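Below is one structure, written out as C-alpha cells; comments come after it.
In this view, the complex is presented without one of its protein chains, the others remaining in place.
Take a look at chain A:
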Amino acid sequence: MDTTSPPRRGKKKRKTHTTRAYRKCEQEVESLLRETKYEDGSGLELELEARSLRFFHGADDTTVEEQETSVNETTQDEKEEAEGDDEPATESNDSPGQTYIEIELQDPPLVWPGLHKQVHYYDDSLLYTPANAVHFQLHLGDCHPRPAQIRMLNRFQEQAKGDASKLNSDLVAELCEDSASQFVMDNRLYRTISDREFPGIFLAPAAIGQFEGIPTRRCLTLTFKQLRFSTHPLLLHEHRLAQQLDDLFNQYTENRSRQICQKLKDELDLARQVASKLLTAARPELTAEIRHQLRLTQKLRQRYYAEATDERKLSLRLLRDWAKLKALRGEQNFQCTRFQLKLRVCHLESSHSEWNQQFEDDLAEVYREQLELFYCRRRQWGEAMVEGQSLAKPPRKPSFEKLMASLKKDYERAFRHPEEPYVDIVRLYADEATTKLFLPASEQLAKRRNRSYFLRLYLDDLYVGQTRSYRLEEDLHLYMNESFGVLLERKLPQNINIWLYEKSTLTQQGRRLAVLRSKLDLSRKEKAVPLKLSFQAFPSSPLMAGDVCLYYDYAPMEVRQGVNDLDDIQALPNALLRTLIPPRLPAAAAVAADTEPATPIGPCHRRKKNKAPVLMFTEQQLQFCPISTLLSNKRFQLLRSRHLQRNLHTKQLRFVPALEQELSDEGEALSNTGDSSQLLEPGTFWNPIDLHKHRGYKFLKLLYEVIGNQSARRAKAQQSAHPLLFLAEGFDLSLGTGWTSLWRAFCSLFQGGSNAMIREPAAWQPQAEHDQFQQYVVSLHVVRATGVPVRSRHLINLEELPNSGPDSLFVTQTLMYSNVRPFVSLSYGQRLSRSRTAEGSNPTWNEELQLQLSGHHKDMREDLKISLFDELIEQQASDEASDVYQRVQCNWLGEYRVPICSLLASGKFEGCIELAMPKVLIGYRRPLIDSVTNLPSDQYPEFKESVHLWFYLSIEPNRCDLPPLPTNALACAETVELQAYLNERRMELQQLLPQPQRFVEPLVCTALGKRVCVTRLLEQVPLPGAVATSKSALETACRFVALLCQLRSYDPCLGFRGVWLDNQTLLDSTWCSVKDQGVLLCNFMLGLGLECWLVLGQACPHGECSFVLYRQPETAELLFVAPASGRHYQLQDVHCPLRRVYCLVDKQNMYFNIQSEARVSMTHFNLQDAACWFPLFNRQQSAPQGGVQVLDYAYKRSYELSQLQKNIERKIMKKISGWRTTRKTSWNRAFQPQLQKILGDMEAQATYSRGRYEEIPYNEQLERDNPNYKLYGFTLNFSYTNLAAVSDRIRSTCIHYNNNPLVEFCVAVQLKAYANDVISVWVFLLSAVPLA
C-alpha cells in the first residue's frame, strides 16, 4: 500500500484515499501509456498519479480549502447576480478542476446525527364551529333571530354551499320568524334499505349508442269485464236462478274445455294395453310389476267413473235448472235476465255397439280383479286356519251377476245410455234487440234507473284510476269492458284493491259500497289471466254482494329480444363466454404446440428458432408486454386523464368500459386529444378567430399576472433582506453591491441627506386583499352639446312648404334646429340613468347624472357609455277622439365610451369630448351651417364636423387603493453606469419639473420582465404586407393599430409603470394597452421613414397613454395621431383628446416637458429649446437603442371570415329577437344588398377620411329609394373581440326598443381583415316602418 503511494502524499496526509482497485487500474493505464509514448520516464510514475489525482480531486490541499471558501462566495455572488446585478463576479476561478462535481468519498450518514423534530401543523380549516353570528348577509332588516335560529340558518347555509346551491328564501323566512318552530320539514327523499333481494341480471354488452337502459318497465293491463250482484235489494228469484245457471254453465264449459274424462280414458286404455302385454309375457320376475300395473288400471278406472259421473250430474242439473228458469219466465210473463241456453240433440248410431264393447271389457276386468281379491283372501284365510286361528267364514267367490249389476249401475250414473240422445248445450248471447228485458211496473222503476256504479282501482294503495260509471242493468249486471294500462317502473305491485262506489246524484264522490282485495301474481307468464273477485258490501250500506270479473295482462314495455322479464337471469351466451373468460394459458398452449413437432425437427432448426435478440434485459424478457403498450392503452389513458381532472372532455366522464374492445370511436377521438392538458382545444365548434382572440386575451392576462407577481415577490425580498452595503438613505437597492456601488454609497454619505433622492414610494406593502364588493358612484355632469344631427324627413317636408320667402328663414331655422329632442344617458352594464330632453341641435342640459355601481374593481371591465339619443314622440289618435296616445321612441345618435378602468385610475375626466358618431345615420343629417347663416363656417367654431359634448365625469371613491406595480424591483438590463446616470438626471429633473407627476420613469418593464430604457422600444419594425404596399401606408397603419383590441381591466400593468409589450407579443396576441398601441404606431411610422416621437401623456378616455407626434413630410407640419382611434390632430386643436404631455421619446433621446403651461394646445414643441424641454441624454451619455422589438416579425394571414360573418349576423338577429320578448320581430331582407353595398365602401372611408367631415350621400339615397318607409338606421364599427362584445354594442344602441307593430329590421355585416386576425367589423342596422 505504501509502496505505491507517492512520498508527497505521505507527508501531507491527504484526506482522499484511493482504493486498491483504483490504483490497479491506474497502474495498468500508466504502463500502457509508458509503452506507447514515454520510454524514458522512470520518475514519471509518481507524476502521473499525482496528475490524475489533481484532475479528479482538485489541485492541492491548500487549493481545496480555498476552493471551498470561494465556492461559498460564488454562490453568494450568484445569488446577487440573480437579483439583477450584471456585474461580473469579482473572483475568477483559476483551476479547471473546480468546475467538476466533487466526488464525495465519504458516505453521507444514514441517520441524521441529531434528533429529528419538526413542527406539526394542525389544519383547522375543515372544522366547522357553530357561531351565534350569521355567516352571510341576511337582508331581513329588523328581525332579530334567536341564537338557535342563527345557528340553524348557518347550518343550512353550509349545506347549501356544499350543494353549490342557494339557500332557499322560504327556509330563511321560516327560520327568521319569531315563532319559528323547532323543526324544519324536509321534503327531500332519502334512500333507505329495501328488504327485498334483487337477483342480478345480465345484459349482453352493446355499443353505448344502442344501449337503452335496463328494461325495468312493464305494462300491466287490467280489463274489467263485468260486475254481478248476487245479493241486492232488487234481486228476484229469476236473478238467482239465472246466476246459478250462469255459474253452472261456466263450470260446465270449463270442464268441457279441460277434457278430463277424455284424458282419463286415454290413460286408462294405455294402462290396460301395458297390463295385457305384461300378462302375455308372464314371466315370474315380472309379477310385482304386473300387480302394480293392474292396480294402476283399477285406480284409473275408478277415477274415470267418478269424473264421468260428476260431469253427467252437472249437465243434468244444468238442464233441469234451465227448465226451471224457462218455466219461471213463462209464469211471471216478464224477463229480467239475459241467460239463454240452446240444446242441440243428436242421435249417434254407432254408440250402442261401442257401449256394449266397453261394458264387456270393463266387466271382464272387474271380474278378474274381484277373483284375484278372492284368491288372495282365501289364501290368507287358509294360512290363518293353519295357524289355528278360527275365522268366521271362508271368503266367497264373487258372483258374476252381482258384479254385472253394480257395474251397470255405475255405468248408468257415469255414462249416457246408448239410446239416450247426445245433448250439446250452447249458451246464446242474444243481442239487445231480440231479448227484450222488461220488468213489471210493480218494481220501482224510477229507483232502479238511477242506480249506477263505478270502480276505483288501487295498486298497493296507490290510486290508479276509476272506471266510468255504469248503469245497473235489469239483470243486475254491470257490463264494463274497460281496461286500464298501468306502466310499472322497477317495482311490481303486490296487491290490487278495487273499491266499488255507487254514484250519487248529489255529490261527485259517490258512496263507497265495498272493497275487493286480491293479491296480484305477476310472475305468471300466460296472457290474460282471469280473476274473479267477490265482494261483500259494508254493513252500513244495504245488503249487497257480488263478484267482479277481470283480466290482467302483463307484458314488458318494449319488445326486446332475449330480455323478457326483469327477474329473469340468463346464462351467459356461449359466444360471449368465450370472449369474456380469457383463454387458458396461451404460453402453455404454445409450449404444447412446440413439444409436439419437436422430435422430427432437427437441432439446426431449433437453433434458428431460439435465436433471441442480441441484447435484452432479463427484466424485459420477463415482461408480459412492453411498457409502451401500457402507456398506449386507450382505456388506461382515459382512466388516468379522468383521474387527473385536467382534460375538459374526460373530466366529467361517467362511464369507462372495462374492456378495451368496448371503447367506441368517440373514446378514440377523446384520447387523441387526450392527455395533453390544454386549456382549450381547437375544436370544431370554436371559430378559429374567436379562439385566437381568446387565447391572446388569456395570454396577456397571464403575462401581466406573472410579471406582477414576480415584481411583488422581488420587492418583498428586497425589503426584507438588506444587502451588506446598504448604507445611504434613499439608496436604490437595484444598483447592486459591487465596488462601484460601495463607492457610490460613500459618495451619497458625504453628499448628505439634503439632496438625497426621494425614495420611490415603492417599498412594497403586502396589500390587504379587498375581497368585498365596493360601492362606486359615477356622476356625470353634462353641460351641453353642439352639432347634434337633425331629423331629415321633417326637413324634406319643410322644404315642400309653399311659402319659402326670406321671412320664413327664421321659421326654417328654428324648426330645423328644434326638431331634434336629444338627451344623454349614462350607462354601465345594465344600469342606466338619463337626462331630460332638450331641444334643438345645440342643446344645453346642465344636469348631473348619477349611477350607482357595485363590484370588485377587478371585475369591472366594461365601458362606461355616454350615449346621445333623440326622443321621438309620435301622436297616435285612437278611435275615440278623447284619447290620444303617445308613442315614445328613442333613436341612438352616438356614444362615447370611457373604459371604467381608466376612470378608476384617473378619478375624473372633464372638458369637451367628441362623440363617436356612426358614419352613416339614416333618418338624420348634420345641421348645415350654410342654411343657418351666411357667415363663413370658420367663424363658428362650434359648427364643427362632429358632435361635441362638454361634461365632467367623476367616480367616487375616487381612486381605490391599487398599488402601483413595483417594477423597479425587477432586474434591469441596462448597465450600472447608465442606471446611475439616469438617477442623477432624475434628481436634476425633479427640481425642474413644475408638476411632480409629469415624471415618467425612463426604465420601463418589457414583456420579458426586464427593465430597459424606454428609448430601446423605438425601432423600425416591419409593417404588415398589405399595409406597406397600400397607396397611403400611413393611414392604413393608423387604421391597423387602431383596430387592435384594447385590454380593459383595472390593472397596474396598463400604466406607464406597467408592462410595455414588444411587437411580437402584441401582434401575436392582438391585445394590448393603449400605450402599446402608441409604441407600435410610432415604430410603424419609423418604418415608413417619418420623423416621429412617442408622446407620453394623459388623454381623455384612456388616462395614461401614448400618442404619436410626427412631422408631415410635405408641409413639415407637426401632427398628433391618437393610436386608439387612428385620428390626426393639429397641435393647436383644442378638441384633441390628449390633455397632458409628460415627455417625448425618440430613438436617440427622451425629452421631458418642463413648461409650466399644462394645456397641450399652448405647449411649444421646439425640442431644442432648453427652457421648454429637458433632454435626458446628452453627448456624454447616449441613449441605448434597440433590442426589444423583433425586427423580422412575420405576419400571419387571417383566418377565413365568411363563417364569422354569418355567425355575427345570426347572433345579432337572434339577440334582437330575444330582446324584443313580447313583440314579434320581422326581418326585411330586401334592404340587405343595399346596405352591404354601403358597408363595402365604409372601411376605405374610415381609413382615408382622417376623421374629416364629409356628408356621405347614402343617407338621402336610401331614403329616396324607399319613400314609403320611415327609415332609421346607422352603421357601427369596432374591432372584433368576440360575439358577446358585438351583441353588447348592439344592445347599447337600443334599436330593438321599437314599439311600432309594423316595424321591420334589417342587419348587414361586413368584415375587413388585416393581418394577424385584426378584424374590423361593420354592422349596419336599419329599422323601417312602412308608411300607411
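Rule of thumb we're sticking to: a contact is a pair of C-beta atoms (placed from the backbone, for glycine too) under 8 Å apart; a residue touches a chain by one contact, two chains touch by 3 or more; residues count from 1.
The definition used in the following text is that contacts and distances are computed from a predicted model.
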| item | value |
| --- | --- |
| Chain excluded from display, named as in UniProt, from "B9 domain-containing protein 2", "L-serine ammonia-lyase", "60S ribosome subunit biogenesis protein NIP7 homolog" or "GPI transamidase component PIG-S" | "B9 domain-containing protein 2" |
| Sole contact to the chain not displayed, among A:V386, A:L622, A:A1116 or A:A1170 | A:L622 |
| Sole residue of A:R20, A:H120 or A:R396 that reaches the chain not shown, by the stated touch rule | A:H120 |
| Chain A, residues in touch with the chain not shown (by the definition above) | 108-122, 582-588, 619, 622-627, 629-631, 633, 636, 639-640, 642-643 |
